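Shown here: the complex without one of its protein chains, the others still in place.
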Amino acid sequence: SVPPGVLPLCCRQPAWGRAAWQPPSLPLAPCRAFSNNKILVELDESSGVATMKFKSPPVNSLSLDFLTEFCISLEKLENDRACRGVILTSAIPKIFSSGLDITEMCGKSMEHYAEFWRAVQEMWLRLYGSNMVTVAAVNGSSPAGGCLVALSCDYRIMVENPKFSIGLNEAQLGIVAPFWFKDTFVNVVGHRVAERSLQLGSLHPTPEAHRFGLVDELVPEDKLQEKTAAVMAQWLALPDHARQLTKSMMRKAVLDRLVAHREEDIQNFISFISKESIQKSLRMYMEMLKKKKS
Amino acid sequence: SVPPGVLPLCCRQPAWGRAAWQPPSLPLAPCRAFSNNKILVELDESSGVATMKFKSPPVNSLSLDFLTEFCISLEKLENDRACRGVILTSAIPKIFSSGLDITEMCGKSMEHYAEFWRAVQEMWLRLYGSNMVTVAAVNGSSPAGGCLVALSCDYRIMVENPKFSIGLNEAQLGIVAPFWFKDTFVNVVGHRVAERSLQLGSLHPTPEAHRFGLVDELVPEDKLQEKTAAVMAQWLALPDHARQLTKSMMRKAVLDRLVAHREEDIQNFISFISKESIQKSLRMYMEMLKKKKS
Partner (left out) sequence: SVPPGVLPLCCRQPAWGRAAWQPPSLPLAPCRAFSNNKILVELDESSGVATMKFKSPPVNSLSLDFLTEFCISLEKLENDRACRGVILTSAIPKIFSSGLDITEMCGKSMEHYAEFWRAVQEMWLRLYGSNMVTVAAVNGSSPAGGCLVALSCDYRIMVENPKFSIGLNEAQLGIVAPFWFKDTFVNVVGHRVAERSLQLGSLHPTPEAHRFGLVDELVPEDKLQEKTAAVMAQWLALPDHARQLTKSMMRKAVLDRLVAHREEDIQNFISFISKESIQKSLRMYMEMLKKKKS
């Protein structure tokens, strides 16, 4: 078993020449059992491109298990010299990811909240700081943490569909996106769009998301795979080393900020989420979701 | 009587749960007499929305009296649990506010300059840091300090009219917008637009202001009230606490910067404005305005 609040990560040999940005001093821990059925990982050795396909019904929510599997899968690819790029997409129709799993934040112990939040941080540090080319093929709605996953990639292609939306809508649930969600968002859409969108907890329809630069392009569903492959090929045409150092230069300030305030951020999350008023509104939200389903 | 350079503010009990951002250590002072006829304040208790209507002829210039009344009115609303949002607009045709009152900066004592500048800072700290939803209904031209007032709100709706313009045109008068005007501007329009606009002292016609994101939308005059109410309702649909914390997260860095350099900023203003060359160009500008009027 693992000490609470520590995400186990096994294979840590850095691939040589892939050292542009590294989250410093990650705690090592023995492996615990982890799910390996929430994300389908396929690596095409000829192109050097892996696909991580989220397949955690009903809505690919970011549970502790999902996040652990995500980090370990990403880490393995990061350390695999045969892999230079990763495509993130969903195997579930109409949803990319619904974001953080609310059941992990409701009626659990302080230790559990800490462990969960550390895993959320870990996922972002590894994805936003990845040395690989990361492309989000957003084939469904992508609220809150799902939007963060997309924002953390190098490029976002979204399926144009009047039913799909994307955004950091935390404020709608009465909760606040942490500063590093905000920093990531500001780096993509600028300060003004982020300020307005975060305060309103906006879920943007696809044309608006494209206009604001929240996604880089829109495609019809049947062109998604082809377009994603073409974009990935364009990014992989560059020499890895210069591209990695450039990416690191652009993202280092924001990555370092979380690394410097990581424990504080966990404490903030715990004390916020364990408030009775917040617990109450999360319970109400979950009731609402259950009723919707049935 | 009040010590020079201190803006008196009376009612300071913070509304509970409204503590997202607070300008630290504001000097308390006994009340002096202050005008209460330059701004018409009306609170609609059913909606929780107040309107502050500027009615200081001829051009709603930001005199020391106006600023004092503005701060006290805003403070009262901030502390009134019945009030959740404020609309800023003008009762004077064709002008929202002409900006800082030049007569306060011309031929006065050092003490007066200090008191005046502290009041300008205070206005911005309270408005930009307000926990309420603030919407500017810009129904006329809005140069310099008038533009700052609009920029400090959460949302800007401007009446589309070929005769109206908006911008931080200080450079046109040979003076320099202080760093916190600049920071506020950059947060709205980005670095490049701000750099160019501030150096040229541009007054942007309404379509350009909209294109640059300086205002969020344009409406015909007769739709302004309806549109403003609809926008306010949209923002008030969010739970206050999460929205306030989010707003604070977005604006804190810029607010803290003035708080940290407040006295220095006052000294800079005094030494700049009391230069004979600056006094001379302000006098010339006032002469020109007088001639225009007659």
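By letter and in written order, the chains are A and B; residue numbering begins at 1 in each of them.
In this section, a residue touches a chain if its C-beta (ideal position, glycine included) is under 8 Å from a C-beta of that chain, and two chains touch if they have at least 3 such contacts.
Just so it is clear, the model here is predicted, and its values are computed rather than measured.
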item: Of B:I87, B:I175, B:A242 or B:L282, the residue in touch with the unshown chain; value: B:I175
item: Residue, one of A:N79, A:N187 or A:N268, that touches the chain absent here; value: A:N187
item: Chain not shown: contacting residue from B:A194, B:L218, B:M232 or B:I273; value: B:A194
item: Residue of A:Y155, A:W180 or A:F269 in touch with the missing chain, whole complex considered; value: A:Y155
item: Chain not shown, touching residues in chain A; value: 154-155, 186-190, 213, 216, 234-235, 238-239, 241-243, 245-247, 249-251
item: Hidden partner interface residues of chain B, rising order; value: 170-177, 179, 182, 190-192, 194-196, 198-201, 281
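Note that in this section only the chains that are shown with their structure count from here on.
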item: Gap in Å, rounded to a whole number, between the CA centres of chain B and chain A; value: 39
